[in-house]
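For this depiction, one protein chain was excluded, whereas all remaining protein chains were kept in their positions.
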Amino acid sequence: MIRAFKSTIHRELILLYRRGSDLCLTVIFFLLVAILFPLALGPDQGLLAQIGPGVIWVSALLSSMLTIDRIFYADFEDGSLEQFVLSTHPFGIFVFAKLSAHWLTSGLPILIFSPVIGIFYSIPLASYPVLILSIALGTPALSLIGGVSAALSLGARRGGVLLPLLALPLLVPVLIFGTAATNAAILGTPVTPSLLLLGAVLAATLAVAPPITTITIKQAIN
Amino acid sequence: MRGLQNNALKISLTHPSFGSKSDKISRTQNNDMFNFLANPARFSRLSSKMKPWVGCLTLCFLLFGLWFALLSSPADYQQGDTVRIMYVHVPCAWMAMFAFLFLSTFSIIGLIWRHPLAHVIAQSAAPIGACFTLLCLITGSLWGKPMWGTWWVWDARLTSVLILFFLYLGVITLHKAFDDPVRCEKSAAILAIFGLINLPVIKFSVDWWNTLHQPASVIKMSGPSIHFSMLTPLFLVAVSFICFFFYVLLIRIESILASKRLETLHRQCGRRAQ
Partner (left out) sequence: MLIRNNVSIEATTSVIIGTMKFVGENLTCNRSGREIFSKLHFEVRSGEVLVITGKNGAGKTSLLRLMTGLSRPVTGSIHWDDGDIFCFSERHRQRVAYVGHTDALKSVLTVFENLQLWMAIRGPSQGKELLKKALSTFGLSDLRDTPVAELSTGQRRRVALSRLLTADSTLWLLDEPTIALDDDAIGILISSICQHRRQGGMAVIATNAPIDISAERMLDLR
């Protein structure tokens, strides 16, 4: 079972590596969105430091939405998902592996590049640990909840529009608590409540989202 | 009234073996199609009998409620006459949440017991709930302008209700998103159940976070902290809204069933033509 999990992650990573552009695309999109705000709002450092955490989170959310539809759709199209379901291992293993692979290829790059945006927005250095911790807690939840929406809109007539409509309302708590934690760190107020809430959101989605995704995909294939 | 309504629904759900005369034709043709159609036929007859009663009740409660709300209840000592917006706003908010709970309940019934009517009921309830949510947001906004000095604030209660509205939109969209009707029903049901998490967030958002929105004053452990003269119209309007919800629900269910029936007939005609 662990072997199946590993092989699936291995497979996803190879596929992404071979396609090449996808991985860079997430990061480039993430940086581009974040760069747009100073251009639109002007170079006022105080203002930028204030909106910085929010911008980082919105960019992270949007760029993870950019790739989330691909985790199931390509396999759905070419019939691989059917073969996954028909394998001897429980299908949930593959779903969880795919979601993990999505985090590795979208959440992790965002995590690595968020300090760069932090520098652009002159966020004080002391609050970087909290920023990174909040993103580390929040991005897995983005992948998990995004996975539910991707499964729900699998094969829909207007899948491209449907996916954000389903995903974004569900992702609001992550956005709120993630931003709140970093803002609190900048202002010097206690950060633990927001981080704990973010952790709670992650724990809840970790428990609920993969089974729901599994059920949804199974009935999509049906 | 609500109890009666629910009983009526239960009756139609637990007795699937009744069929009208027209259904006996399809019964002879095809036993399973009969099972599918008989239930809706029974339901349609029941609902067409109940509809006028529910409509009358809606009207009565609404008239009484409005009379109490607009004329017989006192103006607030702080807010003046603007407080009367409450008599629309608060019942709308209750209905928004009640409708989602209703929607999710029938989604669960549909998913677990695979009852075909449950999904139809859920599909019918979604747009009504969405309208109540929108009304709640609009009336809240109208009330907020004179009271808080702003149309909108990003506080927890308002945001969570806005999310509820988008969840409704998601469910409604999913009902039409796929070519396979079964897939539509199931996907929408799963989203409705997943979205259930939002309801406690709405209810307790005013207690968990300090916000502009006032905390709960009607439904709480220590009893309502609102005067009886205001409570009466509030409940009257709420009851009328519930009746209205079921009135529109019945109409929508009937229309969906009729369109499904029409589709089946079209198919049968097509087959006969072949």
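To keep things simple, chains are lettered A and B as they appear, and every chain counts its residues starting from 1.
Rule of thumb we're sticking to: a contact is a pair of C-beta atoms (placed from the backbone, for glycine too) under 8 Å apart; a residue touches a chain by one contact, two chains touch by 3 or more.
The structure presented is a predicted model; accordingly, all values stated were derived computationally and were not measured.
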{"item": "Among A:G79, A:P124, A:P193 or A:P211, residue touching the chain not depicted", "value": "A:G79"}
{"item": "Sole contact to the chain not displayed, among B:D81, B:D180 or B:D207", "value": "B:D180"}
{"item": "Interface residues of chain A (partner: the chain not displayed)", "value": "1, 3-4, 7-8, 10-11, 14-15, 18-19, 77-80, 82-89, 94, 221-222"}
{"item": "Touching residues (missing chain, whole complex) on chain B", "value": "30, 32-33, 179-182, 267"}
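Keep in mind that, in the parts below, only the chains that are shown with their structure count from here on.
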{"item": "Approximate Å spacing (C-alpha centroids) for the pair chain A, chain B", "value": "33"}
{"item": "Chain A residues touching chain B - in the complex, by the definition given at the top", "value": "148, 152-153, 155-158, 162, 165-166, 168-170, 172-173, 176, 204, 208, 212, 215-216, 219-220, 222"}
{"item": "Residues on chain B engaged by chain A in the complex (per definition of touch)", "value": "159, 163, 166-167, 169-170, 173-174, 177-179, 183, 186-187, 190-191, 194-195, 197, 201"}
